[in-house]
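One protein chain omitted, others in place.
Read from first to last, the chains carry the letters A, B and C; within each, the first residue is number 1.
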Amino acid sequence: MRVGVIGLGRMGANIARRLMRGGHDIVGFDHDAATTAALAAEGATAAQSIDALVATMTPPRVFWVMLPAGQPTENTIQALISLSGSGDIIIDGGNSFYKDDIRRAKLCASNNLHYVDVGTSGGVPGLERGYCMMIGGDESTISHLEPVFETLAPGLGALNRTSGRNGPNNRVESGYIHAGPAGAGHFVKMVHNGIEYGLMQAYAEGFDILKGRASEKLPPEERYPIDVADVAEVWRRGSVISSWLLDICASALIDDPHLEKYSGSVSDSGEGQWTIDAAMEEAVPAHVLSAALFARYRSRRETTYSDKLLSAMRFGFGGHTETPQ
Amino acid sequence: MRVGVIGLGRMGANIARRLMRGGHDIVGFDHDAATTAALAAEGATAAQSIDALVATMTPPRVFWVMLPAGQPTENTIQALISLSGSGDIIIDGGNSFYKDDIRRAKLCASNNLHYVDVGTSGGVPGLERGYCMMIGGDESTISHLEPVFETLAPGLGALNRTSGRNGPNNRVESGYIHAGPAGAGHFVKMVHNGIEYGLMQAYAEGFDILKGRASEKLPPEERYPIDVADVAEVWRRGSVISSWLLDICASALIDDPHLEKYSGSVSDSGEGQWTIDAAMEEAVPAHVLSAALFARYRSRRETTYSDKLLSAMRFGFGGHTETPQ
Amino acid sequence: MRVGVIGLGRMGANIARRLMRGGHDIVGFDHDAATTAALAAEGATAAQSIDALVATMTPPRVFWVMLPAGQPTENTIQALISLSGSGDIIIDGGNSFYKDDIRRAKLCASNNLHYVDVGTSGGVPGLERGYCMMIGGDESTISHLEPVFETLAPGLGALNRTSGRNGPNNRVESGYIHAGPAGAGHFVKMVHNGIEYGLMQAYAEGFDILKGRASEKLPPEERYPIDVADVAEVWRRGSVISSWLLDICASALIDDPHLEKYSGSVSDSGEGQWTIDAAMEEAVPAHVLSAALFARYRSRRETTYSDKLLSAMRFGFGGHTETPQ
Partner (left out) sequence: MRVGVIGLGRMGANIARRLMRGGHDIVGFDHDAATTAALAAEGATAAQSIDALVATMTPPRVFWVMLPAGQPTENTIQALISLSGSGDIIIDGGNSFYKDDIRRAKLCASNNLHYVDVGTSGGVPGLERGYCMMIGGDESTISHLEPVFETLAPGLGALNRTSGRNGPNNRVESGYIHAGPAGAGHFVKMVHNGIEYGLMQAYAEGFDILKGRASEKLPPEERYPIDVADVAEVWRRGSVISSWLLDICASALIDDPHLEKYSGSVSDSGEGQWTIDAAMEEAVPAHVLSAALFARYRSRRETTYSDKLLSAMRFGFGGHTETPQ
């Protein structure tokens, strides 16, 4: 299938590559001309603009937009809507907010276009491992795109089949899901990222406790200078907490057990925040997912006004002055 | 009543002063001779050692120990036990762990001594306002000490009587409580401090959110450069969240609204930790009290191993590098 | 000043009463005719509809809307906009979302009307104690309304002046604040309620820990059957955690120490949720305020899908079956 890929950054370029490897025909555009040229050297057709990309293709066209959520994605989709012809399909493969999908899908429908939102997980290794895709939109459009999803998805691979699953394999066992109508794909991806933050924070706190066990403030016999790289490795082997994130910890820690190359300033994309919003809309308690998000906020600040006000109160009632710990 | 006060720091000296003002006779000892001398200048009898203090007094003696919890208190109480005579009373007015009280009370009982644990709240202003005291031990001993507690407590003051309380005023309306047997005083004080951490953190987070509303990252019309000192002041006046801690915030913020004189490194004494221990022993959820404690831990560290591991994982699966925020 | 009060529920009727006591002239309307009549019996002019209320008054009119946030308030304000004349003032005294205020203030301005948002704290006792008011809008309009705010506010009262405040008393010391432009009043009130949830949860957890200390699962010598009503009372007296909320606990606990008349299903109004939204927009960690909100969500459910999935996982890897505790 011919697919126009717009946005050839880390994720977009790999999506394009995996599609080409699977025999699809890619027209690529990135606002950085060198990036576009680089993909062309690997076999894609280069487009110098969105207009040119649309003009190069014939209806019904398939566009895969892979840009940062917010203005970059919004502007591109608006441009595509104005340039597209009846029956064209616009896929937002980025990390858009699901309520934006709902709005855009309506707009597309009123222009006889099809809108599909795809949450894409798998990171950089996805090029080789395949991508887990969570998809929202109309079934007929998604069926039409099935060859694209089949190529991008990991497929059955070597994983054991889930006990309790019988009958022929279906999409979800290949690694993609039609989660529901417009926005449902990004909604499921959003919760996926919310969970991801929680999982990461659970490991991070655990390793912090292991590392802290060498502290000289502890009684000598209760001090353990634990080899955290070895612990991460052993936990990969038959333990209840084995996971792909743990594999990544094991690799990071064997390289640099003190993690000295990191300052510990941790970004968050919007999904963590939107997950908490969704939880609050549903009145679902989300203690762990929110705590994981707040830990990231805190990691990016040297101190907080909050901390200082605690110090000020302690001085106010107890005459306590701050002392180094 | 003659009371031997051991430990004449910020709290101990004020306890001694308030007792002297109430007509009690104080023998004071501090391991810092100048501190002891200073109190002597205000009318106390100075003792140069614990031995001397004990020798100066006649049975049944009353000792008020006001030292940091842990080894300083433990050593002093052990010394007093070895020096005391039958019927003497040892009061631990500090912030001891209640399980230490249980142990010490048994030891005292087996030496025909009486042990009383007193959790003392009120901070530096307690000298003028009086102290709220939470007391554990035998009723007969506590009755014997009643003149001491009456002097130290705030008394009825100008507070409205709690609706639903009838009959003659009792101890708790004067500001002291016999909470239960040995350790119960410090247990109640411990929970008091656990709550204190939670209250402080609630105000601190709220003011952080107010302060953060001036951020240039927000849409201009949603930015408010809020005068936090004025907000603290107005909240004292008829709002549901008025409190003594808020009074202290109001005073701190009028002085220094940006809290520039604080680095935001916030200590915790043991009580916050013990409160969480107690909650876990009882299987009581303590989300807020624990979060308040952990925020203090975090405030004392520039970064954490936990934060760095998050960065390492993000690099591992997504190729994300840390970027300044 | 003549004020049209729309919405005569618990809060609105008391606002009207306190204004009448202060010599203001009230026109009242409630969609429940009996409620309107009841206030008329106390001296207000009754209006049978919003139209009638507007018609009864002469420009520049002052409307105080005191209705539940969301549709009831929105509909009423839209109606007032369509009925009002140039220079009229619409006050939203309820708990609206501050972004709604920003939108409405623009709409009012384009109709030559003035919009003022007032966050009102004080609850039922506010009728006697006065209300703490957080106000957003234009200074000229707020100045014009000053007699209304002066009447409603608690005034200086018997509170000690905040140390560090000098010079003549100002609005905030009387209990109302001009917090900023449109929405700022409700924004400050929203954070006030966020803090309120945190404070309440801190006390609640602490008393739960005290109550749980009588558990028969604990070693006998570590069990304390603590009188929680007495503890609440004694903490009012000179302790660091004294507050108005604690006064309320003391009164509730003397009545019903086991709180048997409550099922423990705790509502939340929107402000807790919006406070977390605001914190996330600003990337401010809000561990305590969010935990307090989530505890309320949890209180309203017998069990959660989350809990059940934990049980299912435990069964899956460990063969653990649920056992009564």
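The working rule: a residue touches a chain if its C-beta (ideal position, glycine included) is under 8 Å from a C-beta of that chain, and two chains touch if they have at least 3 such contacts.
In this text, all values refer to a predicted model and were calculated from it rather than measured experimentally.
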Discussion item. With the missing chain put back, one of A:Arg2, A:His31 or A:Arg236 would touch it. Which one?
Written reply: A:Arg236
Fill in: Hidden partner chain, touching residue among C:Ile89, C:Leu152, C:Val234 or C:Ile248
C:Ile248
Worksheet, complete the sentence: Residues of chain C touching the missing chain are 10, 123-125, 200-201, 203-205, 207-208, 211-212, 244-245, 248-249, 251-253, 256, 259, 262-267, 287, 291, 295-296, 298-300, 302-320, 322-325
Discussion item. Under the stated touch rule, tell me which residues of chain B contact the chain that is not displayed.
Written reply: 240, 273, 276-277, 280, 283-287, 290-291, 293-295, 297-298, 300, 304, 306, 317
Response to the item:
chain A positions in touch with the non-displayed chain are 98-99, 102, 121-123, 126, 129-134, 153-154, 157-160, 162-165, 171-177, 179-181, 183-184, 187-188, 191-192, 194-199, 201-203, 205-206, 208-210, 212-213, 215, 217-218, 221-222, 224-227, 230-231, 233-247, 250-251, 254-255, 275, 278-279, 281-289, 291-292, 294-295, 325
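Note that in this section only the chains that are shown with their structure count from here on.
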Discussion item. So chain A and chain B are the same sequence; what rotation in degrees superposes their CA atoms, nearest 5?
Written reply: 180
Practice prompt. Measure off the straight-line distance from the CA centroid of chain A to the CA centroid of chain C, and report it in whole Å.
Written response: 39
Response to the item:
Distance in whole angstrom between the CA centres of chain A and chain B is 46
Worksheet item: Between chain B and chain C, what is the separation of their C-alpha centroids in Å?
Response: 31
Worksheet entry | In chain B, residues with contacts to at least two other chains | 123, 201, 203, 205, 208, 212, 244-245, 251, 287, 291, 295, 325
